[in-house]
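Dropping a structure here in structure tokens format, bear with me for questions.
Here the complex is missing a single protein chain, while all its other protein chains stay put.
Per-chain residue numbering starts at 1, and chain names A, B and C are given in the order in which the chains are listed.
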Amino acid sequence: MIRLLVTGGTFDKEYDEIGGTLFFKDTHVEEMLRLGRSRLDVAVETVMLIDSLQMTAADRARVAERCRECAETQIVVTHGTDTMVETAAALAAGVPGKTIVLTGAMVPYAFGSSDGLFNLGSALSFAQTLPPGVYIAMNGRHFAWDRVRKNKEAGIFEEI
Amino acid sequence: MIRLLVTGGTFDKEYDEIGGTLFFKDTHVEEMLRLGRSRLDVAVETVMLIDSLQMTAADRARVAERCRECAETQIVVTHGTDTMVETAAALAAGVPGKTIVLTGAMVPYAFGSSDGLFNLGSALSFAQTLPPGVYIAMNGRHFAWDRVRKNKEAGIFEEI
Amino acid sequence: MIRLLVTGGTFDKEYDEIGGTLFFKDTHVEEMLRLGRSRLDVAVETVMLIDSLQMTAADRARVAERCRECAETQIVVTHGTDTMVETAAALAAGVPGKTIVLTGAMVPYAFGSSDGLFNLGSALSFAQTLPPGVYIAMNGRHFAWDRVRKNKEAGIFEEI
Partner (left out) sequence: MIRLLVTGGTFDKEYDEIGGTLFFKDTHVEEMLRLGRSRLDVAVETVMLIDSLQMTAADRARVAERCRECAETQIVVTHGTDTMVETAAALAAGVPGKTIVLTGAMVPYAFGSSDGLFNLGSALSFAQTLPPGVYIAMNGRHFAWDRVRKNKEAGIFEEI
């Protein structure tokens, strides 16, 4: 079984047609798993639904705690891309012996042209096959938590 | 680098609005890689664009030949689901020493509710991490070529 | 109030992912009205769900009967494009004194690139503003029932 921890990020943002702004309502992960005809045994848990620029050290500690406490050793964390690397470092420091894969999206899943479904398929696959450790799965690739940065100008993740 | 061999299947079918039927025009794989913001080095090659029920032994030999001849050792093959298992067996017999992952879709990518993008993300990730061998990546899972069947009633792949 | 009679056609076709064919399940008209944020008072009634090539004289008589019997004088009929002109003629002969607008789609609404939502918005608007008579609303235009043909090669409706 795979544990999927939802933390928010662009992945799950929606358009508020009354206010004309982006906001969080619910995670789209279960709908995405249905669309992907997933037959994996995935336990989806919404830990928080926030923009990753607002994520605090306490928030990261809470994600790490959920990673430690859950029975599963294969974990996917959906996360905003802006501070995904910081959270990956916190999880590497705080959660030994599990395969943790963070992923997200550059465009909200609810909008037409999102990379979210591609990334979710990718992250779930890496979580099943990579050895214990903390990774980021974006752009079809996987990166060890301490070998990656987000290139904010290009909107991609790259090896360092 | 990853070699991606296109053979057709539901994945790439389109709706012909003049005739009201489904047909093949071009592969959507490159568009899907752009949508997924893929930064993988993928060489896309259309070997054929056919319904997998029409795939002959000669067609399978041609796919196997392309797998053997290409320089890459990580290969993804997009394929119709109906005879994906037969082609997997042919590749297992004919292509030693490479990681080959077959994938497809239950619904054409061009239609709204396709599993194609999820499966493509999944297959590319398995191709990067699984040891040499022939696999099918569908429903978020990976199956060894000789341990899988398509359950045609349920429209899913399952272990045997 | 507007009466909306559903008869099927490409408009409402869906993809059967088990059989790989196109079929009818339910009409999408109510979902489309929600998507269009319609605040019109529309009574949706599914008269039949068939391919218009299979529509018989008895089927056309039934549609005409529903047009006559309903209280509304503004009626939209969703219909396959192949025999839309024949049904329009049957309605012109059998339903006096009402504004009846037939519309359809070249691509199923359930697929990404459908003209259905555009045509539905158009047909509902023509039904509110055209004088009594029978019309076809396709390609953004409206045609009197006896001044139109489907150009099957180009997939468009044109004046005769």
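Everything below uses one rule, namely that a residue touches a chain if its C-beta (ideal position, glycine included) is under 8 Å from a C-beta of that chain, and two chains touch if they have at least 3 such contacts.
Model, not experiment: these values are computed from the prediction.
Set against the missing chain, the residues C:27, C:52 or C:119 yield one that touches it, C:119.
Touch with the hidden chain on the side of chain C covers residues 32-33, 35-40, 42, 106, 113-115, 117-126, 128-130, 137-142, 155-158. Taking the complete complex into account, residues 10, 15, 17-18, 20, 22, 106-108, 110-113, 152-153, 155 of chain A touch the chain not shown.
Note that only the chains that are shown with their structure count from here on.
Taking each chain's centre as the mean of its C-alpha atoms, chain A lies 26 Å from chain B. Chain geometry summary: the mean Cα position of chain B and that of chain C are 39 Å apart. Spacing of chain A relative to chain C, judged by their CA centroids, is 44 angstrom. Touching of two or more other chains is recorded for residues 106, 113, 155 of chain B.
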